[in-house]
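Structure record follows, encoded as structure tokens.
Apart from one protein chain that is not included, each protein chain of the complex appears where it belongs.
We call the chains A and B, going by the order they appear; numbering starts again at 1 in every chain.
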Amino acid sequence: MSGRLKGLAAVLFAAVVLYAMQHTTPFYSEIISQVPVSGRLGERVDARDFALVAGRVNLARALETESYGSTKTYTTSGVWILVEAVAEAKRESMALTSAEWIGPSGVRYGLSQRLSNVPGMVQTANFEPGLAMPFLMAFEVPENELSGGTLLVSRSLLMPLAEQVRMPVPDLPADRIRSTIAIGPAGGELPWTLEAK
Amino acid sequence: MPELQAGERRRYWLSLAALVVVLPAAVLAHTWGSLTQWWANNGRDPINVERGAAQRYAGAEWRMTGLSVLPIGSTGRSVVLAEFEARIEDPAVLMESPCVVALTDAGGRRWQPRFTVHRIVREQRPEAAEKPNCGGLTPEQVQAGATVKMAETFVVPADVDGLALSLIKPNALPGNLVLR
Partner (left out) sequence: MSVTPRSTLRQRLFAFLAAGIGGTLAAAMSFAMTVYEAANPNVIPNVEAGSPIDTGRWIVTIREARAGDVPPTGVKPYEPKKFVMVEFDADNRSAATAFVSPRLFTFDPPMENLREPTFYLVRDKWIASAINPDMPERLVVAWEWPEEQPLPQTVRLKVGSEIYKRRDNLYGHSSWFDRDPIAIVELPVTAAESEAEQ
């Protein structure tokens, strides 16, 4: 009798342990997720492979670029976020291929590829060890995902356990949204000029 | 209840012991390919070559002929012009795999070459600006016994030291030519 009870207890115990294990197993995406490095807007953040300073955050209803003498306007149903930043590689020449805007709701907005071949965009930038390189990042988000967002930048999402810089972006009030920002060619220190219209 | 017989008991322990040996062996056998691949890519075996000395590597005899640092005005940056040559022994082996070059410094940082020749190189070293890249050799240039002159340009901070040119032909890995 006591043997049977013991057996039952053992089975129950095993079931509880298995249930607990099943529900605490981390997701694969969590196991290989990137290591966060937190930073603040306007301050230098050091990851292992690169250092980054994200500066001004510009907002606009439309972006304008010029190529081969003709003006191209990029409209959006939301708001353009145009982040001006500087980064340098630390160990080897590299690119920054992943940047995301996480809205206050937790929804992830990827780097806009619509302007990816505009000079100065992060997609065209090569970062060399010891050489600070200014670049732009463009995101398209709905207006309600602006304030309380977080900017994420990393070398590549395909590199498991690589470092990802995360910086919360302070409030972005709607009155900062310009109707159009024109991205022009190099002016002075920076490889671009931004002109609000 | 009768106990298990001695033979059976011994077999049980033997099986358990075998598991300890066989399991890691199976894992090793399975990952052997990836392990060797990883070693070939990462466990590089640097072959240091002093300036002017020749070294046989991937079907040619390589020699560094010049490593010039050309400051770009007062920007705190310099263009590094690496000039080297190869006396070709086996054109097939040389052309078999691409040429991976990088500039390294004393701290182990690695710079990739520039695709375009910098203006300063054109102004100060026009003859070097005409030299092909290591990856841009044509089959006509690569003849047995011929010597091809090549150049690569890099942009680096002005305050670097201990520069060397790292040259890798994947078919010659784990050997990694380091020309000083």
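Here is the rule we use: contacts are C-beta pairs under 8 Å (C-beta built on N, C-alpha and C of every residue); 3 or more make two chains touch, one makes a residue touch a chain.
Remember, predicted model here, so these are calculated numbers, not experimental data.
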Absent-chain contact - pick from A:A47, A:A60, A:A89 or A:V141: A:V141
In the complete complex, the non-displayed chain touches which residues of subunit A? 25, 27-29, 74-78, 106-110, 112-114, 116, 140-142, 145
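In the analysis below, only the chains that are shown with their structure count from here on.
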How big is the gap, in whole Å, between where the Cα atoms of subunit A centre and where those of subunit B centre? 32
Any idea which subunit B residues touch subunit A in the complex? 77, 102, 108-112, 155-157, 160
Subunit B-touching residues of subunit A, taken from the complex the two chains share: 90-93, 126, 128-131
